[in-house]
Each structure stands twice: as C-alpha cells, then as structure tokens.
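Heads up, one of the protein chains got dropped from this complex, but the rest are sitting where they should.
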Amino acid sequence: MDINKTWQGVLDQVKTWARVNSPWAIHYNSGSCNGCDIEILATLTPRYDAERLGVKLEGSPRHADVLICTGPVTRQSRERLIRIYDQMPEPKFVIAVGACALSGGAFQGCYNIMGGIDEVIPVDVFVPGCPPRPEAIIDGVVKLLGQLQGGVSAEPVTLTEESVPAPQGVKPGLA
Amino acid sequence: MKLGGMWRDAIKALVQGPSTQKYPFERLKTPERFRSKLTWDLTNCTGCGLCMKDCPANAIEVVTLDRKAKRFVFRYRVDHCTFCGQCVESCNKNCLELPEDDWELATTNRQDFEVYYGNEADVQIVLDGEAETGA
Amino acid sequence: MATHNPTQKAPERETFKIPIGPQHPALKEPGHFEFAVDGETVTDATVRLGYVHRGIEKGVESRTWIQGQYLVERVCGICSHVHATTYCLAVEKLAGVEAPPRAQAIRSLVAELERIHSHMLWLGVAAHEAGFDMLFMYSWRDRETVMNLLEGITGNRVNYSANILGGVKCDITPEQDAAIRAGVDYLEERTRHYLDVVQNDTMFMRRTKNVGTMTREQAEQMGVVGPTARASGVPRDIRVDAPYAAYKDFPVNVITETAGDLHARFVVRVNELFETFRLIRAILDHLPEGDLQTRVKRKIPAGETIMRIEAPRGELFYYVKSAGGETPDRVKIRTPTLPNMASVLELAVGHQLADMPMILTGIDPCFSCNDRMITVRDTHSNQRDVWTWDQLRKYGMNAAQ
Partner (left out) sequence: MNTLVAFLTMVIFPGGLFLLFVGMMYEWLDRKLVARFQNRIGPRWFQPIADNVKLLAKEEVLPEGVHPQLFYVLPVIALSGALTAALYVPMFGFEPATSFNGDLIATIYLLSLLTLSMGLAGANTLDRYSLVGATRTLTQLFSYEAPFLLALLGPALIAESWQIGEINDYARDHWFILTQPIGFVVALIGLMGKLELPPFDAPEAETEIVAGAMTEYSGRGLALFHLGKGVELVIGLSLVAAFYLGGLANPIDFVVKTVLLLGFLASVQALMTRLRIDQTVGLWWRYGALLVLTQYLVVIIVEGTIA
C-alpha cells in the first residue's frame, strides 16, 4: 500500500516534470489583427527562442498541449475554435493572448464578435497587451508552467452541448 | 548559383554564440516611450471624463462621487486596454501616464485585471456599491 | 504519379480535395482554401474567406472619429500604421486641416520603417513555407532591429498608434535619429546578403524560379497591386502616382522586375528595401522643423472623400463619409490583399501541391485585412459568381450611393 503510494507519487512527479518542460503549442487565430500572431511567431526566432523552454509550435492539434489563441472570437471561427480544442488530447491548456482575446479589445460591440476566448472555451492564462511583447507572451507561458508545477487538475474539461454546436456533415479528421 | 548560400552565417553563429535574450532569467529595460499599464494621478483631475469618452476599448471608467470635493474613482480594466495612449493625449491636466516598465501582466485569474485608483475610502464605496447592485 | 493537363477538366469522378486552413501551419491566419489534386498536381482551387470578418466598417460608424482611428489601426497588425495614416489623412481632408510638415514627415518615416518590418517578415515567412528555416530565423532576427526602433519611437512594437487626428504623437529626438541611422546601416548590409541568398542559392531557386508566373497582361487584367504587380512589370505605386503625406518632398523610385514568378517577387521586395533605406535617410536629413499636431474639431463637417496609400502590400483605399456629426457616416476600406487574392486561385492550377503555400505567400496575403467583406457564393451549385467588368462597375456605383 505504502510502496504503491510512493510509486504513484514518483510517477506523478515525473509526469509533471515532463509536462512543465515540454509544452508543445498550437496557435489559432480566431479573428485577430495579426499583431499578436506575428509576436507569437517572433517568440520562436533567435532573439527570444522559446525552444530553450521546450516550447515547440506544432501544426496538428493532436500533438499539442497548449492552445495559444489570439483575437476576438468571430462568429465564423467559433466552431473551428471549439473543434480544435476538442481535437487536442488531455491534458490541455489554453493561453489567450492580446486584449481582443481577453475581452474583445478594440472590437467590442462589433456585430460579428462573440467576445473573448473564455466565452467559448476555458482559458488558463490571460496575457493582456495589444499586442503583448514577445517577452510578455513568454511570461504568460512561464506563468502557465508555474501553475502546472502545482499539479494538473484531474478532471478533464468537457464542453457542454449548448456551447458546442454539433458539427454537421463534417467528416472525421482534421480541418 | 551556389549551394548553401548561408553557410557563412552558420559558422559565424557557431563562433559568436546565440543572440538570444535570456528573458525570464534576465530582464532588459524597455524603451522610455513604451506603453504599459496605465496609472492615474488624482491631484489635477477635474473629472471631465474625456479619457473615458475617447477610449477605443472601454477600458476606463471615471466614477464621480462628488465633483466639488474632487472625489473621483478611476476604474481601469487591463484586459480591455489596447495601450494606444489616446487617453494620455486627451487628458488636458496630465493626470494619466503609461509607464514603460510594467508589462508583465499575464495572470491566471481574470479578477486581477480590474484596477481601481483613488482614495482608499472612495474605492471602498464604489466596491461596496458594486456588491449591492450585484446582489 | 499521373501527370495531368490542367487545362483539360477531369472527367466525372470524385476529386481528392486538400483543405488548407482555417487552422494550418502555413497560414498564421484563418482562411480556408481547397485544392483539388490529382496526385500532387493541383487541378482546381477555391477559397473561402471570412473567418476574420469582424465588422470593422460597421463598427467605425458607431464610434467617434477619434476611437475610429484605433479600430481601423487594428484592421491589420502588420500594416497597422498605414491604415491609421490613411484614415487620419482622409479625416483631415474632410475637416479641412492639414497636419504640420514635421508630422507628415514622421508619418512617412514610420511608414517606411513599417515597410521594412513587413517585407522582412514576409521574406522570413515565405522562406519558412519553402522549408528554408535558416533564412526565416535570420531575417526575423534582423527584423528585431527595426522593431526596436519602432518601439523606441512610437512606444509599441506592432500597433504603434503613432498617429493622432491632426498629427503624430511622437517626435524624433537626436538620439533616435542616430539610432535609426545605425539600424538602417546594419540592415542595409544584411539585406545585401539576403539579396545574394535569394538570387543565388541553388536550392532556394529551385523552389522559386518559374513558380506561379504571372505575365504583365494577367497582372493588369486581374488588377493586382503592390509588389506583386511590380514583379510582373507593372509600375504601380501610389507613392509615385498620387503622393501623400511627405512623399511629395521625398520622391520614390519604382522598383520593377519582369519575370513575374515567385523569384521576381522575392527580388522586388528585397530591392524595395534598399529604396526604403534611402528614403529613411533622406527624410532624416531633411526633417522639417515645427509642430507635431494641429487641432481637429470633434465634429467633422459633412462631406465625403477618398484616400489612397501605398501599403507594404499594395494600394490601400479608404472612402470616408461624414454627416457632420461626431461619428463617421460610412467608412469603406479596400485592402491590397483583396485584388491579389484572385491571382492565387488563378496561378494555383497546374502547380504542385508543395508549391501552394509558396504561391499563397507570394502575394503576401493578409486575411485580417481582407475579411471585412463577405463573399457571396451560390451554395447549391457551389460555383463562384463571375461578374463582367460592366456589372461590377454598376454594382460599385450603386453601392457607393
């Protein structure tokens, strides 16, 4: 019993360590102005080099741990955002980058805007700025990792029926 | 026509070492004009509300408790702010400032984004008022 | 792998369609393309835009003239300054004021710095699409130089908000003057190196030479603008054709190439950088003295106007109408990516699937610029509407009224 418990504890520690050191990210622009997107891309380039923290930008949602979202959610991209979130394997985390992703920013009140990312999917870290500097985005990632260090919430988040319009007539698979 | 036109850069990079900033471990100073989290200075404020009117993102709210006694509370939502600096330009009394070195604003909790400036007692009144209307 | 003659439509059989986007590593923004392929050869292409449609034009109508400037600045984050500049120039024209010469010069200066940042960004992204990450990393590293300058001058790295109705917010101090000169000198040297790589690297040439060739006739026909048109030999540049801001005092040389393929687009954009460096030095040498702002009233007199500007991607067009109130009556924006996008679908057919990201990036697309319109499409027959030139003219005239 005791040994089992210790073993489980060690295993959890190893898991957490691996998770903290290897956050693979996927990036989705749900209607932003590109400002945040180019700054996210800039974090990968020599001056900021997020790879030294283990961050790797992946193309497929299946490979990713962290969904980095930018922009206010437009009506068209909402469904895609939910779909990408659903395609990611557990455990998954969401970082909302930029004023628009947090609240709609300058676009508040436009007829095609649903609001911030957290009105559609649960968000773990908010990074304000318009756009945030690449350092601030790294700061957001570091804060997410700090949260992970404390352990991951065990229960997976499932989106309810009403928040997810059932994709109709869409073939399984990506995009 | 040549193969591998960037080999000189590669060798140079190997010799000179990477040009990366070690950000979370070392922090460089931001330029003087950089715009980050807004601050408000009560002394000269007349409560005209121009900043509130011109803000493109609804980030500012000036709550007037008593115009004559200059009791204003300044509510600022960081998550709405686009850091454009229009409020600073609009303010005739130079009450507002966007300092350059407060940009590490990322947080896991949205509540952190609501910031109040003003006399402590006044802020408390506004907060209590919120609670009452909320309940 | 079967080769397929692109002009000959495949007989009745199900086509294999490769979707690109809205979430796709090749596109940093959502746009949806569908390429029908036969083996690796593309036989048909369709595009669905609108994922980034935010309703900005309508949004501006419900905001004050001042707030509107920050909203249109966020039409596109890469060329934010030109959007704000066009809007400010148009509103100033309506209000009957003119920004002081120093403000105009600083506007042009920031616009040229932005052009450097945009072109270097594009160079990197296009190289990344081709799988040449080395060039991507280095061009983005050097781009940080100009980002630093912009951050130092205006106070933000991307959405600078350097403009204000009636002038600019930021001045150029002597220290900044020196910093810009030093930065430009460094960048010029690096750009020379990139030009050499783009023109001479064998492997890179294999991916760019004779790919996506657009003849001059095609370019004129499709109304392509900006560097994409100039790569096909169409000398079209608003800075020369209808000078605005400070470009009357600082004339620009138009850079053109004749080949019209991807390689020519690379060369045109990199060569344009040299012209930009020259312009920046010229502006700094002859920076007029004077005020930075003139007062613009909160209410703009009734009237309508248009304004055109050469954005890094081509011609940017604004139509602004005022009814005399505190808010605009109508703002219509036409961005350079819109005319260019048509050329992608045209050029895609007959090329390899592997060339698609390259051809797409070749026009330097900017979906967030683009997506303020909704494409009308017949969902039943799934066919694109084809409009004749006259129909389009009539439609445009009706819409403007």
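Per-chain residue numbering starts at 1, and chain names A, B and C are given in the order in which the chains are listed.
Rule of thumb we're sticking to: a contact is a pair of C-beta atoms (placed from the backbone, for glycine too) under 8 Å apart; a residue touches a chain by one contact, two chains touch by 3 or more.
Everything quoted here is computed from the prediction, not taken from an experiment.
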| item | value |
| --- | --- |
| Displayed chains contacting the withheld chain | A, B, C |
| Hidden-chain contact residue, picked from the options C:Tyr51, C:Tyr87, C:Trp122 or C:Tyr138 | C:Tyr138 |
| On chain A, residues whose C-beta touches the chain left out of the figure | 14-15, 17-19, 21-22, 24, 45-46, 49, 51-52, 54, 56, 58-60, 62-63, 65, 87, 89-91, 171-174 |
| Chain B, residues in touch with the chain not shown (by the definition above) | 3-7, 9-10, 13-14, 18-20, 22 |
| Contact set of chain C toward the excluded chain (per top definition) | 1, 16-19, 24-26, 37, 40, 127-134, 137-138, 141, 201, 203-204, 206-207, 352-357 |
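The rule we apply is simple: only the chains that are shown with their structure count from here on.
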| item | value |
| --- | --- |
| Overall pattern in which the protein chains touch one another (line/ring/star/complete/other) | complete |
| Which of B-C and A-C has more C-beta contact pairs | A-C |
| By mean Cα position, the chain sitting nearest the middle | C |
| Distance between chain centroids, defined by C-alpha means - chain A, chain B (Å) | 23 |
| Interchain centroid distance [CA atoms averaged], chain B/chain C, Å | 29 |
| Per-residue multi-chain contacts in chain C, two or more chains | 70-71, 74, 138, 141, 156, 159 |
| Chain A, residues touching no fewer than two other chains | 46-47, 105-106, 130, 133 |
| Chain C - residues contacting chain A, complex | 19, 21-25, 28-30, 50-56, 58-59, 62, 70-71, 74-78, 80, 121, 124-125, 136-138, 140-141, 144, 147, 156-159, 366, 368 |
| Chain A residues touching chain C - in the complex, by the definition given at the top | 26-39, 41-42, 45-47, 57-59, 61, 71-72, 74, 76-77, 80, 84, 100, 105-107, 109-113, 130-131, 133, 175 |
| Residue ranges of chain C touching chain B (in the complex, touch as defined) | 63-64, 66-67, 69-71, 73-74, 134-135, 138, 141, 148, 151-156, 159, 161, 164, 169-170, 193, 196-197, 200-205 |
